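Every protein chain except one is present and positioned as in the full complex.
Chains: A and B, in written order; residue numbering restarts at 1 for each.
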Amino acid sequence: MTLTLTRRILLGTAFVFGLAGAAAADYPDRAITLVIPFAAGGSTDVVGRIVAERMSADLGQQVVVQNVGGAGGSLGATQVAEADPDGYTILMGTVATHALNPLILKQKPYDPVADFAPVSLLVLVPNVLAVNPELPVQNVQELIDLAKTQPLAYASSGNGTPLHLSGELFKAMAGVDITHIPYKGSGPALTDVLGNQVPIIFDNLPSASGHITSGKLRALGVTTAERAPSFPDVPAIAETLPGYETYSWNALFAPAGTPPEAVARLNAAAVAAMADPAVVARMGEFSASIVASSPEELAQHVKAEMTKWEPVVTDANVTMD
Amino acid sequence: MELLSNLGLGFSVASSFANLGFCLIGVLLGTLIGVLPGIGATATIAMLLPITFQLEPVSSLIMLAGIYYGAQYGGSTTAILINMPGESSSAVTAIDGYQMARKGRAGTALATAALGSFFAGTVATFLVAIFAPPLTAIALEFGAAEYFSLMVLGLVMSVALAHGTVLKALAMVILGLLLGIVGTDIYTGTPRFTLGITQFADGLNFVALAVGVFGIAEILRNLEDEHERQVMTRNINRLFPSGPELRQIIGPVLRGTGVGSVLGILPGGGAILASFASYTLEKKLSKHPEEFGHGAIAGVAGPESANNAGAQTSFIPLLTLGIPANPVMALMIGAMIIQGIVPGPGVVTEQPDLFWGIIASMWIGNLMLVVLNLPLIGLWVKLLTVPYYVLFPIIMAMCSIGVYSVNSNVYDLFAVAFFGFLGYVLSKLRFEPAPLLLGFVLGPLLEENLRRAMILSRGDPTTFVTRPISAGLLVLALAVLVLVFLPQIRKRREEVFTESDG
Partner (left out) sequence: MATKPRDDTDMIAGLLLMAAAAFFGWQTAGLEIGTSLRMGPGYFPMVLSGLLFLLGVLVFLKSFGRTGEPMGPVAWRGMLFILPAPVFFGLTVRGLGFVPALFFTALIASQASARMRPLPALVLAVLVTIISTLIFSYGLGLPFRRVGPWLDF
């Protein structure tokens, strides 16, 4: 009784119903939800919103961003893994949700390979090793030498984050011990390094770039194999420690079982969005390099990342329940 | 005068027709959404973030800033009218503001809050303009040891918030600290007190806790005996503070502004303490401390000024360093990045129109808010004449939406129900919710900084007394402790011969 009443009222006030259309041919015929598994305002959120806006124009349907933060991205990823595989719920996955968390978490809420249909690897974002300018080191080698003679500490955005593991990989490859100090996010970690409470930081290049440019932080090296185009004067850590390579990445995933036509349509929209000059310019300012891969390439990438990180996670003994 | 030319530049940017419009839209939206129960500034900005992407960078930041302090104003309104704070800062306003409202002085309380906030906002805006760079330097002196000592000071002060027994207030602080620990330990990744629920891995939601222990507990209290109890006094005679009342609030407003401006600068918890600190200060300075908790006007004027001053000066680390002082500022940084602005020390020199435009718009926004809010007070107060049994289903619906909108987390809604129950039980047992809330907010910061300080000092606990700022704060905490407990001890002696339980 009450239900029919609600419905009549709804119709009476001319609400538009967004009922699911099952046919793939007219996909998408309603708004698509892009789940961002982190709080609004972070770098994944920024990338997601820029891409969502451009994809909406291409798909002719609104791509609505929904932030589902929590548990290092696991909550949002789990929500998408369990969502209806109809192409109307997709995830902005990251190195955390699709490589690190599955390795770190003791209880695995989802399987990064089996539970998802890859759509497209969008961008790679370099990390950076930087120090407070009062620390008497000019390059990576001097830092390694100093770390061998005196105890040092480095700040990261949190336990088990890509930045923490970048630091652990650095320690392992350089053969030094530097105490890890985790923070709740990149902002507070940066504050303490700027105030020289902690001398060293591993951070995302986009969030540290303003401080590097102004000289408040001294960048010793970027974590990508090559130098970052936005900072050609900052060497790659790999120039001192050959083979060192880490980066953060963002990629679109749909739940496993999503119709291939829908995945293809989403992939086309994502690739088109990443080719848009305005998006290219934004990503450039953001120090992110565009990949815009095929679904198959993303599947390969996820496997490669898990293979790469597994020994680092094991050696650093990073776990979470 | 460089400052004058800079401010001139700022006002020329902020007073362009479009920017005035966006500022107005921002404060209007912020006020309206802030007034809805269960929805605070963070949720508001997160909801409205996408709208600003289409705008010019200056306009979008002016609008976001407007939403931020608009929501602060609006949040105080709900705290006063229905005892439902949306932010930790307005939890303090709820203590005496709500009691004033129950006594038919809702209009006075709202006007006091608006006037105090405006004054504090004006002063703090000029502080931001004049002292932003040197103040930033002070903020950077704060390391883990200093924050730990600051949190200790805050907790000691929270006991003074209580108008019941100190013992029970302390118990509430500690219960709050324990509830604040729920979630993943940031040092080891170990989940604590989560009962195996992944949704609580990032801790309990503040809004859920505040809405539960304050708002829902209050609704339940009002439903206890509907036939006898009149929820609100219907006779609301005067809206604006009288002459004597105005004189009463001058001191608290001035002191609150000072306390708030200083604490607001500290990223990571400073601004949270501002309103609590001001309340403690006013209660200690008052000739009638017994009025606090029963509708003391100074208990509204001081904390409201402090919280608005803190809200303004918390922009200092954002604008000069690109560092967020609170979750709202983190959202603003996201907005800047999306607009293609790299937040950091370069903003002042590279984009002076942006920097000074935002500062000027803060003052304009505060002016708009006071002009907007004073006439609205009449309307808000009329809301109190709506029968309570009509009002609370609306409140429950808004709370549900508000809490869910923060993170789309269903468990946050379960937490609302649980904390509503807990809050009601606690109030039946004559515990007070404000110390619990402060403990909850400060707990994680206290532990995080204690452990970080110990790691950084390599296990040497003297780090807290050998660092001068930290030592100073601890001495202050000791002084407050003595001030709080001395009257208790003295009263105890007097009570030995009587039977009253104080």
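Just so it is clear, a contact is a pair of C-beta atoms (placed from the backbone, for glycine too) under 8 Å apart; a residue touches a chain by one contact, two chains touch by 3 or more.
Bear in mind that the values here come from a model prediction, so they are computed numbers and not experimental data.
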Remark   = Full-assembly contacts of the left-out chain, visible side only, are chains A, B
Candidates B:9, B:138, B:174 or B:239 - the one touching the absent chain = B:174
Inquiry  = Give me the chain A residues in contact with the hidden chain, please.
reply    = 2-3, 5-6, 9-10, 13, 15, 17-20, 33, 64-66, 84
Note = Touch rule applied to chain B and the missing chain gives residues 33, 47-48, 50-51, 167-168, 170-171, 174-175, 177-178, 181, 185, 187-188, 190, 192-193, 216, 219-221, 223-226, 387-390, 392-394, 396-401, 403-405, 408, 410-414, 416-417, 420-421, 424-425, 428-431, 447, 450-451, 454-455, 458-459, 461, 499, 501
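What we mean here is this: only the chains that are shown with their structure count from here on.
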Inquiry  = Counting only Cα atoms for the centres, state how far chain A is from chain B in Å.
reply    = 32
Inquiry  = Taking the touch rule as given, give the residues of chain B at its contact with chain A in the complex, in rising order.
reply    = 46, 49-50, 53, 139-144, 184, 186-191, 198-199, 201-202, 267-268, 317, 321-324, 327, 330-335, 337-338, 340, 342-347, 407-409, 448, 452, 455-456, 458
Key: Complex contacts: residues of chain A adjacent to chain B   = 39-43, 45-46, 49-50, 53, 65-72, 74-75, 78-79, 104, 109, 151, 153, 158-160, 179, 181-185, 187-188, 190-192, 194-198, 206, 209-211, 213-214, 216, 281-282, 285-286, 318-321
